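The complex appears here without one of its protein chains, the remainder shown in place.
All chains are identified by letter, namely A, B, C and D, in their written order; residue positions are counted from 1 within each chain.
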Amino acid sequence: MNLGIHPLVLVTFFPLVGFLAILFIPGQRKTAIRWTALVTSLLNFAISLWVLAKFDRADAGIQLALRTPWLRLPGITIDFFLGLDGMSLLLVLLTAFLTPVTILSTWSAVEEKVKGFMLFFLLLEVGMTGVFLALDLVLFYIFWEFTLIPMYFLIGVWGGERRIYAAVKVFLFTMFGSLLMLLAILYIGFTAGSFAWQDLLASRELFASMQLWLFLAFGLAFAIKVPMFPLHTWLPDAHVEAPTAGSVILAGVLLKMGAYGFLRFNLPLFPQAAVQAAPWMAMLAVIGILYGAAVALAQKDVKKLVAYSSVSHLGFVMLGIFALTMQGISGGVLQMINHGLSTGALFLIVGMLYERRHTREMSAFGGIWKVMPVFAALTLIVTLSSMGLPGLNGFIGEFTILLGAFSSPVLNTPWFAGLATAGVILAAVYLLVMFEKVFLGPVKVEANRLLKDLSAREIITLLPILILIFWIGLYPQPFFELINPSVERLVALVQNAAMAVH
Amino acid sequence: MTQADFYSILPIIVLAGWALLLLAVDLWIPKERKSLTALLAAVGLAVSLGLTLAQGGTSALTFGGLIMLDGFAVYLNVIFLVSGLIAVALGYDYLKRMGMERGEYYVMMLFSISGMMLITQAYNLLVVFLALETLSIPLYVLAGFAHPKLESQEAALKYFLLGAFSSAFVLYGIALIFGATATVGLDGILAALQGGTANPVLFSAGAALMLVGFGFKVAAVPFHKWAPDVYQGSPSPVSGFMSVAVKAAGFAVLLRIFLTAFPGLAASLAPAVWVIAALTMIVGNVMAIIQSNIKRLLAYSSIAHAGYMLMAFVPYGSEQNAGQSVAAMVFYLIAYGLTTFGAWAVVVSLEQAEGKGLTLDDYAGLGPKYPWLGVAMTVFMLSLTGVPLTLGFWGKFYLFKTAVDAGYAGLALVGLITSLVSAYYYLRVVVMMFMRSGDPRVRRDGWLSLVALGAALAVVALSVVPGRLLEAAANAVLRLQ
Amino acid sequence: MSIGAIIVFGVMGFVVVASAVGMLISRNAIYSAMFLVLNFLTVGFMYLSLGAAFIALAQVTVYAGSIMVLFLFVIMLLGGEQLPFIDALRGQRMVGVLIGIAFLAEIVLYVVLRGDPGGGISLTGGTFATPAAIGMLLFNKYLLAFEITSVLLLSAVIGAIFLTRSAKQPRDEAAQLNKE
Amino acid sequence: MSLSETAVFDPLFGLAPWVVFLPVIGILLNLLFGRRLGEKGIGAVASLAAGGSFVVSALLAYGLWRNPGGGTLLLAKWLTIGAFDVNWTFRIDTLSAVMMLVVSGVGTLIHIYSIGYMHADVRHNGDPSRFQRFFVFLNLFIAAMMILVSADNFLMLFVGWEGVGLCSYLLIGFWFEKGADGIGNARAGKKAFIVNRIGDFGLLIALFLLFSYFGTLNFSEIFEKAPQVAAAAPGAVLAITLFMLLGVAGKSAQLPLYVWLPDAMAGPTPVSALIHAATMVTAGVYLVARTQALYVEVPLAQDVVTWVGGLTALFAATIAVGQNDIKRVLAYSTISQLGFMVAAVGMGAAVAGMFHLVTHAFFKALLFLSAGSVILGMEHGREHGNAGGHELDPQDMRNMGGLRRRMPLTFWVYLIGALALAGIAPLAGFFSKDEILLSASQRQPAVFILLLAAAFLTAFYMGRQLLLVFFGRARSPAAEHSRESPSIVTLPLVVLALLSLGGGALNLPGSHWLETWLEHTFHGGQPGGFNWTVAITSLGIALLGLLLAWLVYGRRPLASAETADPLARPLGPLFRGMQRKWWVDELYQAVIVRPYYALAGFLAGAVDQTVIDGIANGLGSLVRGAAQYWRGLQSGYVRSYALTILIGVVLMIAYLALR
Partner (left out) sequence: MPMVYYLGLSAFMFVIGILGMIIRRNPLVVFMSLELMFNAANLVFVSFASYHKVLDGELFVFFVMTTAASEVAVGLALMVAIFRAKKTIDIDQMSSLKG
């Protein structure tokens, strides 16, 4: 295959074209920079759709693989190895979809150092796409770590008041986990003689004796990223301080990298360990669901509330994954997309509020529905999607996850799913409280009376997300058709391991 | 002296000879035109570099067993010579700015590099000792080059006294090894060891004392304490040179002697080196986080990096790992050297007379004002942290891989955790540059910018295609024994 | 091994150690230097007794002679200052001595006694280390080393000149620092 | 019960999705073009959408008449994951047809009523732009409710189930800036949603259990397998039914989750009529009726359901006695009546329950809409009355009195509704309630007593309400200046009054028309009957209640709005309990709400910030502390450095020596 036109290479590295173009635009020409970034990311979205068109839904395996040796170290070769299956394709699509949306949202939000912002943003897109496509452990690790850098700058330079604290915290937390993962990667490479995912899948017996430790090392990295309770404390800080676009991408895509890591590596490579750890992971997931929901309720800052809601939502994803059933995992994958859309949209909404009032304290608002009816209506839909109202996307994910977890033979008890279902109640509590405090009641603060309703650009920013929210809620079948084959394979693999364990 | 003998040390002869010549020529170069001296020094280094590269692929034991020419030596000599070129580039403008434009800088530099090249090629402990002194004595002078600035003098004195102290340990160690084996040639020592005629106690004690001496040179804990003070007090280009070239020389001789002559000692020394490596990584990184002076910060960082390299040194004794140990270490030397020199170039750019411009606060606002320099420094900091898409990542990756392959996952874990600590202080520099506002003053100098940007580019570009470099490192290994 | 030899060795050994201790504890640097000269001379005699005549000679001329004279010159130049007794580093002396003794014990107990190569040195082999033999070795096998030494000495000389010469014109900043 | 019965798929069944599509089209039209359509246009579009739905429902019913076996219609694949497979499938059978007819029929009437009511209401409340929003929500409700009742599987039912909850939330908080502290209405909406979510939690668990024991969520398959599964795992079916009961309790406002419904009266009156009286709240009853096949397998669950219904019926009735807000009385009455229905379906008398559901929809919608008419009249009177009593509550019955003369039409229809509710023969309520009482007397004598007591109280509080509102003298200027509502408001009242009058004909003893109709869906249900003893007892009790009400409130009408209730003295603390709703809200506040808030605060502050984040930051401080300590060792003294080297050497040699 010709490297130059391989679709996966293109979809991964295309943003670099925009990167280079922006590099040569003078910093004062903000509009030109914005348009370049937007067009680049839109083209990349188109490329991702092209990849989708090339994808064979019936095939459960890795497709469109590209594998060339990259480095030869003594006894082992590191490959440049890209490839995708349904799960990764969906996440690549999500990335390519959210990036232009997010760039559009920065139109008026980012006025300072636009050039740098867009440069980092496009770099971030490269890193994120790479994470979902890389099938060589080392290549994966490189993309994984690389995403940290642009994110670090996005938070640290364009963030809020305590941005530096938040940026460093993000960096250190993530790095802590990934360093242990690196150790595990090295160990696997040493014992199995390869870093390529498919080789390792075939030869996982070679490191089976250590797999619980390897699972934990990988798991720590991913759990921090997800983030799972109690490793989540970086997230609220990061979200609160990050600029809107950063929060959207952070919640929308970066957190998914953790969950994706579990699916791509932890389950297939260490299946027995996964089965053994499943109850514990599920327990943490459930604690995360309930805890995140409770803590979210106590927040005064809208953004922090949404951040903690992420902890809760990602708990569902993790519960689904560690149900280790078809429904659980498929639901988990879909819920990743859902969370990306709903929470991403919520952050966009918070950003729109912040742009108007320069505060995110809920007490500064109230009665906004009266002033900004369109905004309120859109927010309501997003909020409902986030709390899992049937007919919208969130429900489909949560329901299938809970369904999968409830009858999971690995978890072997309905308690996890039962408690998690209680999280559905709590989600309604904090989200409705949020909606009430911001949008309902009388307009108490004078400054709020003059707020302008959404502009056409802002509506266009939200609209694609809303369409997907309804689409997935009402007709998720196409999405599941993408996910199911790969998940089926994965579940079969893990179930065999479970048999071996019991 | 046969032709082969001559050829094997030709680059050294040329360099030392050039230094003598330069010394003489410098007398006629007026004070305003010392740039000519710099240029001449660079030419000498370049010539020597060319000759060294021409030596590539050959392997010979010459001077009746005193000198070894092999891929390892060529590889490291290239490092030394390139370091020299960079140090000249860094020093050229710096000396002028600081009002100490003296030709001796270049002469001393060339002498010191000759010593380094010699120590890498030395195959006899006597030559090792002489080369050690040859590389050290000019450095004592260079450390005090900014005299009568007190800081510089203090640095020179500390470096001198402690350097001599550590030399004494090396010497005593050599003496014990001579006592144990009745020879000072590395081949003879190996033969004595393998023949079982060596006195094991004297031998291991001697080796331990030598380890102390070289540990001092590479600034391994607990022999590291000179480094922060000396790096801070010395002129910045010299500090940069020390943190790269001297460290490289220290590791070169360590590898040369221990791998060639002492492989049997590995088992008994491994735990000690393990502890030293761990301590070095811990202390270096932990101490760095509270530094506010950039030079001191880089000094502690260089201590930490010595620890990482020692990590790969721990398993040097086993047959299957020795090659990888060396490859990993020499590869890391390149990665670390490029990165560190780049960082020092930025430091030199910002340093002003009377030691101003050296605190972290002076870096505030660098990013927005001088984006290229800021980006370059960011690249260096990330590379030192070991974040992917920098050469530093591959370097660390290789080191950790070596440690893990040899069964030292615990040590690798220490390394990883301390890397995390290091991220904190490296990021502080980035934070300062990009996330705090300020108005830094930067010296615009072509050579400095070339070094900084060139190094940054190399660090990133080579990380994308590190294949050739890894190959070179792997080749540097095979001919060691 | 005759009693006489032991007595000679004992006396020399005592002088060596005593003069070393003397150097260590003399408060005046000149006394220290003189003790060190005595030490070097005694060691030189010991070399002689070991049959290393050439080295013994070099020891006396180079070490006890030129090097120590250089020391004395500098001591005179700097005024042989006696430093106040107050030690800024509390406990340094105590700990230093204790650890030094520990080190000595280690060397003696481990290196010297456990590493005892056995046997002794016959002090009669006069023909072994002749100056001629040394010369042959020096200019054949160690010719390179000899040449390295020349570079080494040269660089040391240049360094010494550099360090002392430019100090004649102290710069303003140095002067300022001195005032502080 | 099984698909196999669908011998003939009537072509009319193909229309089924339109019961949902039409309201959705209405929503879209009103959303997109609402501004241009104007109030009339909006109302017309929305009403036509609902009316169209009714027509489709009627056609479906006609189809069912031809092919009573019913059928299912697959609209689209929805979710397929492994063994889990659910689709958007509509189920057309006699039960769903009844529900569709009720929902769209009553719904259409209320849409029409709302055109007039909301025209006035948005102006009273000062935001005419919300007229459009109201009808969008109303249509959305119809759509969601239709999904609920026409679903062929539990998941689709759940979509409707929560969808109607959402509409309820939106409409309760329709005037979100009004109510206590300006936020009361919004809070009421939130409360409704959350309490319903608690119920939904139960329903969700039931769904999961269903899937894990039946492997499907389709009605027909589940009902078919029910006997086998119940035989194999009786505990599972019990759990399923009880968790489902939790959902029922939430949606149909049964103990202990009834608390949201009274507060829901914050919504505009048509909403109270449509959602919180006639249709949505009966979804729970519908669910139990729909899943009779499961309940009949576990008598214990049936008993529990019956008891919950019976207790709720009595409990809510007692509270209704103590209320002064005209709508709140009706709200508690609704809860009470829902108790009747739940008890009925719990006992297996599904037809009786459905019968009461239908008649209740008629007369309770009538009562609410009439109450709305009263409120409109009061609001009009408040604005035109000279005394500027703008704080005067137009819903407080103590402020009314004597409205009989000022609003005669409203009075008459109200009277019909009230008597129907009280169970006076031959109005609709009498027959349906009688059937329930009969079943209870046969199967659960204890519950029969409870229901009888509730029936007595029903008659009493309805009598009290009639007397307070329409009789005596006007007790406020607003009441004096009130006037009859416009015809667009009263027209639906008349229609509903007629239905309340004659609704009993649906299932008259003897004809049992409804029972025959529903039998196609409920197989093997016991045939209803008629028992003179029970009928006379219930009628007597109702009359007794009315008489007592007249004795207390009719003989000596309240003098003024401030006069204490005549019951307050004789009943003492008992009456206070009725008035204060037995302090249940306070109890929940103290036991659940406040502790949860406190817990959230504790977790966010003490646990999250202090402990968890503290550990991470503490590690950082630890490293920093170590560095500070070691910094002291880097003293700058060269001798100290030498000592460090020596220590290193000593340790190394020691290691070698001791190795």
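Following the convention adopted for this analysis, contacts are C-beta pairs under 8 Å (C-beta built on N, C-alpha and C of every residue); 3 or more make two chains touch, one makes a residue touch a chain.
These numbers come from a predicted model, not from an experiment.
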Mind giving the shown chains that are in contact with the missing chain? B, C, D
Quick one: say which of B:G144, B:G250, B:G284 or B:P466 touches the chain that got left out. B:G144
In the complete assembly, which of D:S212, D:Q442 or D:S635 touches the absent chain? D:S635
Touching residues (missing chain, whole complex) on chain D: 631, 634-639, 642-643, 646
Taking the full complex into account, what residues of chain C touch the chain not shown? 1, 5-6, 9, 13, 16-17, 20-21, 23-24, 26, 29, 32-33, 36, 39-40, 43, 46-47, 50-52, 54-55, 58-59, 62-63, 66-67, 70-71, 74-75, 77-78, 81, 83, 87-89, 92-93, 96-97, 100-101, 103-104, 107-108, 111-113, 115-121, 123, 125, 128-129, 133-134, 137-138, 142, 145, 149, 152-153, 155-157, 159-161, 163-164, 167, 170, 174, 177-178
Considering the whole complex rather than only what is displayed, give the residues of chain B touching the chain that is not shown. 126, 129-130, 133, 137, 140-141, 144, 147-148, 150-151, 153-158, 160-161, 164-165, 167-168, 171-172, 174-176, 178-179, 182-184, 228-229, 232-233, 290-291, 296
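In this text, only the chains that are shown with their structure count from here on.
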Calculate how many whole Å lie between the centre of chain A and the centre of chain C, each centre taken as the average of the chain's C-alpha atoms. 69
For chain B paired with chain D, centre-to-centre distance based on mean C-alpha positions, whole Å: 78
Using the touch rule from the top of the page, what residues of chain B touch 2 or more other chains? 205, 424
Touching two or more other chains, which residues of chain A qualify? none
Chain C touches which residues of chain B in the complex? 1, 5, 9, 16, 19-20, 23, 63-64, 66-67, 99, 102, 104, 107-108, 111, 114, 118, 126-127, 130-131, 133-134, 137-138, 140-141, 144, 147-150, 156, 176, 179-180, 199-202, 205, 353-354
Spell out the part of chain D that touches chain A in their complex, as residue ranges. 76-84, 127, 129, 133, 155, 158-159, 161-163, 166, 169, 173, 176-177, 182-183, 186-187, 190, 193-194, 197-198, 200-201, 204-205, 207-209, 211-212, 596-597, 599-601, 603-605, 608, 612-613, 616
Touching residues on chain B, where the partner in the complex is chain A: 323-324, 327, 367-368, 371, 382, 387-389, 393-394, 397-398, 400-401, 404-405, 409, 412-413, 416-417, 419-420, 423-424, 427-428, 430-431, 434-436, 466-467, 470-471, 474
